[in-house]
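Shown below is the structure under consideration.
As you look at this complex, bear in mind that one protein chain is not there, while each of the others sits in place.
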Amino acid sequence: MEPKLAKLGHIAIVTPDLEKSHWFFHDVVGLNVQKKETNKIYYRGWADFEHHTLILIEGNEAQLDHIAWKTEKPEHVDMFKKKLNDAGFNTWDVQPGEEAGLGYAFRFKLPTGQIYEIYYEMEKPPAPEALKSRLKNQVFKSFNQGISPRCIDHVNYNVGNPDEAMKFHEEMFGFKSRECIELDNGMRVAHWTSVTSLVHDLAIMHDPENRQNRLHHIAFYLDSFQDVARAADIYREHGIELNVAPGKHGVTQASFIYAKDPGSGIRLELFSGGYHIYDPDWETVVWKENELADGIIWWGPELKSDFLPDSVGPAS
Amino acid sequence: MEPKLAKLGHIAIVTPDLEKSHWFFHDVVGLNVQKKETNKIYYRGWADFEHHTLILIEGNEAQLDHIAWKTEKPEHVDMFKKKLNDAGFNTWDVQPGEEAGLGYAFRFKLPTGQIYEIYYEMEKPPAPEALKSRLKNQVFKSFNQGISPRCIDHVNYNVGNPDEAMKFHEEMFGFKSRECIELDNGMRVAHWTSVTSLVHDLAIMHDPENRQNRLHHIAFYLDSFQDVARAADIYREHGIELNVAPGKHGVTQASFIYAKDPGSGIRLELFSGGYHIYDPDWETVVWKENELADGIIWWGPELKSDFLPDSVGPAS
Amino acid sequence: MEPKLAKLGHIAIVTPDLEKSHWFFHDVVGLNVQKKETNKIYYRGWADFEHHTLILIEGNEAQLDHIAWKTEKPEHVDMFKKKLNDAGFNTWDVQPGEEAGLGYAFRFKLPTGQIYEIYYEMEKPPAPEALKSRLKNQVFKSFNQGISPRCIDHVNYNVGNPDEAMKFHEEMFGFKSRECIELDNGMRVAHWTSVTSLVHDLAIMHDPENRQNRLHHIAFYLDSFQDVARAADIYREHGIELNVAPGKHGVTQASFIYAKDPGSGIRLELFSGGYHIYDPDWETVVWKENELADGIIWWGPELKSDFLPDSVGPAS
Partner (left out) sequence: MEPKLAKLGHIAIVTPDLEKSHWFFHDVVGLNVQKKETNKIYYRGWADFEHHTLILIEGNEAQLDHIAWKTEKPEHVDMFKKKLNDAGFNTWDVQPGEEAGLGYAFRFKLPTGQIYEIYYEMEKPPAPEALKSRLKNQVFKSFNQGISPRCIDHVNYNVGNPDEAMKFHEEMFGFKSRECIELDNGMRVAHWTSVTSLVHDLAIMHDPENRQNRLHHIAFYLDSFQDVARAADIYREHGIELNVAPGKHGVTQASFIYAKDPGSGIRLELFSGGYHIYDPDWETVVWKENELADGIIWWGPELKSDFLPDSVGPAS
């Protein structure tokens, strides 16, 4: 039997200015602090059950640190480890205490340079009493600070060859390409892919310079387009530049707003709505080159040519 | 290997007044007509990909006709058939032409009287040109008629013993109880249960008179609470009584509005928001007797004692 | 030439528990504090330009202290004073320092016991730097704390004879009855009345025990129904009982939510939408007795018989 991934667990990013990034993600965006360590802060949205869905790590250069995926069953962690080792990948275990809240887990490096963490066990601590929701099925009070997103949604990174990366994710982890963009030359330059019913837990986009490990954005979820508009108000009041103004994607049908963390330059998408795919016989929706603009922005700001390659990470 | 269900496919209900029910579901609610047959109409929301998600059948008495579940793989249909037969259930195949759009499928009767249909194959016809969405990943134009819900969401029925019914669904089909209500005497009188990431594809509630096959409501999805408010306006303008006014459930965290189809008396919930469960280690959220009211209505209209047992179906 | 009122300026109320009322109006509702004095706090919404729109005064018994109306021109203050004196009313000037931010103003007592303040001059201080909006036409940042309403909207009180009170307001101050409820016996038991384009700056409702100076509620404005839903979430998270759950009025067409300040028992309505009347030839919309329920609540919670007379103020 094949091991399976259950969901995107969390994203860890490196910021050269932890204080400023904290101001952005906590004061402005309103993520809840779960734990502070020297040079590291753990956050989650008000409806994220696990210990953390975002980790900020202070470091020299803004970049992705790792992306963590939770398995469907405890034994799948070792099954994935074996599958990866058999395929020639080096894996290493996360050391006890290295990541708060986490149980047994290992990491490995993708052919495109990203570090993935595979885990099943993660603490699900309740919120501190003062911030605790009065709803039994919710962790923190909502709308307590800043924009206040519900939960983690997805991650989007650029690589040289999205089709190869897609194939790797499909074969190794069972990701399905839900929607994609296909150029006239046949090259598929972007895949929206998931292991859940979401259109994407992960988007993989082409970097025009064929750089491999470039982080395009991370995304958290808002409950409505009115919340997206409220986010725009709050961003502007705090002097945060809207990197891409509110609008609606064609791909995913979701509404969005993008802004960059001034501490790291990493882009945060706040994402709302969209659709879910429960059909096992789903066929990838293929947007052709002349449909690309509609796919990226169905309505909203004009799509600029420098949006798609604008990313952070290692130079090559 | 165990067969699996992928999703709730559609609901078929019997109405004594098809014309009036059609006026309600099409003109007021705004579901799209896929096909009309003598005494039978097939509908779907603007984002429902399969041929139909609701069937209205003219008949003597308002009641549930059947609930259809799509399997994860084609071969799971026969695997479920065998599993049911082995457990002593009688199953019968849906005859060619009996249900438009449907491929190979069988039906059986639950211990509590409901007919379930198990299928994998279903046509996914595009919308007629005039009603076709210009979005590649959407079927019909949205907001073309009436309230205009996105897609099917869930079904809710009453039985004598929800715990027994839950156990049956768990063992036979792998449903998980996501949230439930437990009385002080230990009886679990309501389960919200799913095979998808939704908190529920199906809710099973206790009927105080222990009747077995009572339909409480069917539900379609709206994209926002503003759409729920717009639905209230449209209902009132069309003289439709709000059976339960807009509000927010504690269980599921979703906003809602209920109205009854004047043709059949069957209750339709329009449902928006809520949360998804991607955690494989989810533990059922248990609402105690003194939390029941908050669970059913977190804010909104007062919960009336006759709401939960108010259902349609066979008298006993 | 007749003097004119320009708008409802502010409302001052007495609370027996200033600390708890402050928690409600500031921490939960999110009004901005303009000034604190011993036993008195001045507040305003993020878009209220004048020094204050709400004053909380600590005192023995919860009640209305006064309602302030701004005149169209500076000289109208004295013109109203003379008009009132000529009609036999006693008037007295507000003493310098008695009310912060206020210029020349006088007060008088209505035949029904309420104290009105008539003024033109009021400071329009900018917000403190940290709370100041970056928008030139807005005072405070919005969504900075709690529910965060935009501005004052209206006040609603009960008297023995609303028709007499309406006549007084019309003749003395030029208020127009925009909508009213008329019983089958011909008695008009409620008037929604304004000097602005709002359907009401003031509602005057009948008290069934013919008590004269009963405060029914004060109201602030929210920008959308989504904000009303967000208010419901925030109220419930803070343990505030929803006195009347979200819904939509027939009269005014506005959406609403009501909660009581736990310090004073005074009811706050958060109000959104509605319509404006720019027609000088507007004819009062008359809701008949059998239309009363639709007028009060077009959709939302059921109208309870004790809602309309439930008020605070002197016992008789």
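As written, the chains take the letters A, B and C, and residue 1 is the first residue of each chain.
Convention: a residue touches a chain if its C-beta (ideal position, glycine included) is under 8 Å from a C-beta of that chain, and two chains touch if they have at least 3 such contacts.
Just so it is clear, the model here is predicted, and its values are computed rather than measured.
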Displayed partners of the chain not shown (whole complex): A, B, C
Touch with the omitted chain, as defined above, among B:129, B:184, B:237 or B:306: B:237
Contact partner of the left-out chain, one of A:232, A:251, A:270 or A:308: A:232
Listed residues A:71, A:197, A:224 or A:311, member touching the removed chain: A:224
Chain not shown, touching residues in chain C: 1, 6-7, 47, 49-50, 70-73, 120, 135-138, 150-151, 179, 196-198, 223-226, 250-253, 273, 275-276, 278-281, 285, 287, 291, 294-295, 298
Positions on chain B where the hidden chain makes contact: 133-135, 141-144, 224, 226-227, 230, 233-234, 236-237, 239
Interface residues of chain A (partner: the chain not displayed): 224-226, 229, 232-233, 235-236, 242, 245-248, 255, 298-302
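Just so it is clear, only the chains that are shown with their structure count from here on.
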Fraction-based call for chain B against chain A, same above half, different below: same
Cα-superposition angle relating the copies chain C and chain A, to nearest 5°: 180
Mean-CA-position distance for chain C and chain B (Å): 45
Centre-to-centre distance between chain B and chain A (centres being mean Cα positions), rounded to whole Å: 32
Two or more partner chains touched - positions in chain A: 224, 226
